[in-house]
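Everything below concerns the one structure shown next.
A single protein chain has been omitted; all remaining protein chains appear in their positions.
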Amino acid sequence: MPLKSKDVLGLKEMEPSEIELVLDTAASMRDILGRTIKKVPTLRGRTVVTLFYEASTRTRASFELAAKYLSADTISVTAATSSVQKGETLKDTARTLEVMGADVVVMRHPASGACHFLASRVRASVVNGGDGTHEHPTQALLDMFTIRRHKGRLKGLVVAIVGDIYHSRVARSNIIGLVKMGAEVRVAGPATLLPPCLEELGARAYSRVEPALEGADVVMALRLQLERQQRGLFPSTREYARLYGIDRNRLSLARPDALLMHPGPMNRGVEVCSYVADGPASVIEEQVTNGVAVRMALLYLLLGGGGDGS
Amino acid sequence: MTFREKAEILDADGIRRALVRVAHEVVERNKGGEGLVLVGIRRRGVPLAARLASILKEIEGLEVPLGILDITLYRDDLASRRDQPTVHSTRVPFDIEGKRVVLVDDVLYTGRTVRAALDALMDLGRPECIQLAVLIDRGHRELPIRADYVGKNLPTSRKELVRVRLTETDGEDRVVIEEPEAG
Partner (left out) sequence: MSRSDRGFVVAGGTVVDPASGVLGPADVLISEGRVRAVGGGLSRDGLPVLDVSGRLVLPGLVDIHVHLREPGEEWKEDIASGTRAAAAGGFVAVAAMANTRPPIDSAAAVSFVLDRARSAGPVRVYPVGAVTKGQKGEELAEMGDMRQAGAVAFSDDGQPIRSAEMMRCALQYAGMLGVPVISHCQDPDLSAGGLMNLGLTSTRLGLRGIPTQAEEVMVYRDLALCALTGSRVHIAHVSAADSVEVLRRARARGVNATAEATPHHLILTDRAVEESRFDAATRVDPPLRSEADRRALAAALQEGVIDCIATDHAPHHRDDKEVEFAYAASGISGLETALPLIYTHLVVPGALELGRAVACLTEGPARVLGLPHGTLAPGASADLVVVDVEREMAVDPMEFYSRGKNTPFAGWRLRGWPVLTLIGGAVAYHRPGWLKLPEWLEPAGGLGLAGRVAAPA
């Protein structure tokens, strides 16, 4: 089997060799994106359902493009959910998808672990498109793909992730994935936005951003969820920008060839200043393209491809 | 199921002679080789295409562009197989628009690989024509496909296995036919 599991629920569940396989396959997929005819017939007759319980533009569009480039049929379902059970339960939705014969279900959901719940109830492959504050594995894979494309490797690189680590599924997946692949991961953010036990996950935590950026090969800024301010986790976006925003001075602490990344959408002037977001170090737009390639690779591998032998 | 060798079909010399003959036929058919490109199908079509290119250079002084085609994404048996090959890159570093493309593969059998290769090529552009060169044609076609150049025609049974071993991929030049071990 190319991937051990029928699902992609998180990087915690993936072996380093599986991550390598996804990244290698994504490299071949990326070639297709450069062609005039961006379509291969690989997944003809297969159905990919995107089931989104949270607003998202890029992740959903990225998955749908990936599916279409591989000639799969796509259905998108937008659903509302809450703890007071408006609408259908996830258990019933799972049954419906099962009966509809979906081959892959890409789900985004506000509750951590919701993809695990779904995966245990459907035969289809479940791809986690972001679950609560848990994981966002495809984002981390595309980030790793982007880094590897520029640096040729992941092992030994210093990657600094800056922002709301506590609530970021992007940070969580990147920490887990990058540590697995042998990178040195540093995270920086206000103490109120750092969860406990980060060291045990293999990341070094900093509450000041400068030492975290020192000599970094990659600087990843996270989107600051502005509603955290109301919960009292930081005083103001102004102060946040002053203390943690990535600007030219801070970026200059990193290696001269450092990459600047952001999972998007950006709050310009808050977590990242426009000069660096649009500057030469930025690979933010490329991340979007690579996202499609990585998701194509995952769809291909989940639907039977990728083992060795011929 | 295990297989054992039944007979050697070609040795290194035999392979070389077959390729030289194919090269001559290619030149002849394409009136000197204007607009000619070679595209090898992964895996063993690739070294065979490279050898044809160097033979063409030797005998006619032709510089024929060389491409590599990975047909994994065009297979029609993804759903039924559990051991799909890894997707490798397609490397066709030239425009095939209006070119005379010679597809190269080691064994022509059901025709499905060639069908996939034709689709893959078409997605890269619109060549003037596509021709097919194979080292071995073992019969049992499932699609209306035939080769333009054949190194050796080899009648086989469906139970048998034709193994092409090339120095570049397998450390030796040899074509053998294998049959299932009894019992």
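First chain written, first letter: the chains are A and B, and each begins at residue 1.
The criterion applied here is as follows: contacts are C-beta pairs under 8 Å (C-beta built on N, C-alpha and C of every residue); 3 or more make two chains touch, one makes a residue touch a chain.
Note that the structure is predicted; figures quoted are calculated from it, not measured.
Colleague: Can you list the shown chains that the omitted chain is in contact with?
Modeller: Output: missing chain touches A.
Colleague: Among the options A:61, A:201, A:243 or A:288, which residue touches the chain absent from this view?
Modeller: Once the missing chain is taken into account, the touching residue is A:201.
Colleague: For chain A, which positions touch the chain that isn't shown here?
Modeller: 12, 81-83, 85, 89-91, 109-114, 116-117, 120, 131-135, 169, 172, 176, 195-198, 200-201
Just so it is clear, only the chains that are shown with their structure count from here on.
Colleague: Find the geometric centre of each of chain A and chain B from their Cα atoms only, then give the gap between the two centres in Å, rounded to an integer.
Modeller: Taking the mean C-alpha position of each chain, the two centres sit 40 Å apart.
Colleague: State the interface residues of chain B toward chain A in the complex, per the touch definition above.
Modeller: It is residues 43, 70, 72-75, 78-79, 81-90, 119-120, 123-125 of chain B that touch chain A.
Colleague: Quick one: in the complex, what on chain A touches chain B?
Modeller: So the residues of chain A touching chain B come out as 1-2, 21, 24-25, 27-29, 31-32, 35-37, 39-43, 45, 70, 297, 300, 303-310.
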